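Beneath this line is the structure, given in structure tokens, with notes to follow.
In this view, the complex is presented without one of its protein chains, the others remaining in place.
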Amino acid sequence: MYEWSNPEMLARLNSTSGTVGFNKWLQPRALAAGNGMVEIVVEVRDDMRQHHGYVHGGCIGALADMACAWAGAANEGRDVVTSNFTVHFLRPAQGTTLRAKARTIRSGRTLATVEAEILVETPGEAPRLCATALASIAVLPEARPRVA
Amino acid sequence: MYEWSNPEMLARLNSTSGTVGFNKWLQPRALAAGNGMVEIVVEVRDDMRQHHGYVHGGCIGALADMACAWAGAANEGRDVVTSNFTVHFLRPAQGTTLRAKARTIRSGRTLATVEAEILVETPGEAPRLCATALASIAVLPEARPRVA
Amino acid sequence: MYEWSNPEMLARLNSTSGTVGFNKWLQPRALAAGNGMVEIVVEVRDDMRQHHGYVHGGCIGALADMACAWAGAANEGRDVVTSNFTVHFLRPAQGTTLRAKARTIRSGRTLATVEAEILVETPGEAPRLCATALASIAVLPEARPRVA
Partner (left out) sequence: MYEWSNPEMLARLNSTSGTVGFNKWLQPRALAAGNGMVEIVVEVRDDMRQHHGYVHGGCIGALADMACAWAGAANEGRDVVTSNFTVHFLRPAQGTTLRAKARTIRSGRTLATVEAEILVETPGEAPRLCATALASIAVLPEARPRVA
């Protein structure tokens, strides 16, 4: 289904991510990873919502940040860290699942530029685009694999 | 100490925030709010960290988002929602407390522009600036108080 | 060729744009406009370059700003003004023509979110993506047509 996905890279992201601090809380699950791209889903829980019942923008931003960093790592196979990101919210995130699709649009020696879309989904309904993001991901000099 | 703070506005933010979803998890505590500004602290927990032990950028972004929205609300006394935000990470967030200082730099009829600094603190050490952010906060037409 | 283009909207943009200040200098020419999208070309001149001979980032940013505003106007048929924009530079803009493709991804009552790609072209060579941008475009209350 995801022809661009690299099973080894995908397995490494998923096996290590869930054991660590904030990732253990957010529980992102990569469905595909490779060629500078990732697709990640997060099941929405009540502790991710804001006062109107939508997913909190801070959680959507955090998922966007994570997806962009993972996409940068999926390109470089190197340890990365987000340098900056911009997120625009498009509509209230009402649903049961968040899906982030991130794609590296330019990969340089020390910096990757990545864009991401965040969709919100409810069973039986069409996915809705709830945010779009643009990030600069710093590629670290050392060849450590990124685990989270 | 915070001459610009409005006790009533501060009390309203703090009394309602902690009861709701993501805010209940993040536990932001406003120390001051008024005149388009807020100062918020968050105690760092292990479930906010990334794989190197620093606070995860996603949490820092979420706090920046929240601080900017609260500052916009502290200016308007109206319900607000973040339209977009940009966050630049400056150094690893290693410490026990995050402190966000947000300030409205322009308040229009339907949109406020807010900047925020996120500092990380460790007892006995000088605070360090770990991120800076710029946000557009949409001011909603209805005069509902923002609770989170 | 551009099935989404609206000839009347396109003619209006092009007939009025070139007579005004900065647009007269930049000389953007819309090839298509409609359905919240525009495609604009600019012929590169020496007074648009920086010290290495590439098109100056400031010019690329200005074109991105303009393309996003025009796309917002092409959606609303209303006067618009850029509220904020973010541009990421991907590679040096070496070539003879800049081409901006902007697309409204969300159009609200008072704000549109628009993304743009800026390509640089040289006759006989493949176009290269040199920048990507994301903008918030404020839709003004009055129903004046945007001319520039």
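To keep things simple, chains are lettered A, B and C as they appear, and every chain counts its residues starting from 1.
The rule we apply is simple: contacts are C-beta pairs under 8 Å (C-beta built on N, C-alpha and C of every residue); 3 or more make two chains touch, one makes a residue touch a chain.
The model shown is predicted, which means the values in this text are computed figures rather than measured ones.
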Write the list of subunit A residues that the hidden chain touches.
83-84, 86, 110-111, 113, 134, 136, 138
Provide the residue numbers of subunit C that touch the chain removed from this figure.
16, 20-26, 46-51, 56-59, 61-63, 65-66, 69, 81-89, 146-148
Contact footprint on subunit B, counting only the chain that is left out:
86, 88, 90-91, 105-106, 113, 115, 129, 132, 134, 136
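The rule is short, and it goes like this: only the chains that are shown with their structure count from here on.
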Any idea which chain sits dead centre by C-alpha averages?
A
Starting from the mean Cα coordinates of subunit B and subunit C, work out the distance between those two points in Å.
34
So what's the Cα centroid distance for subunit A and subunit B, whole Å?
23
Going by residue number, subunit C touches two or more other chains at 86, 113, 134, 136
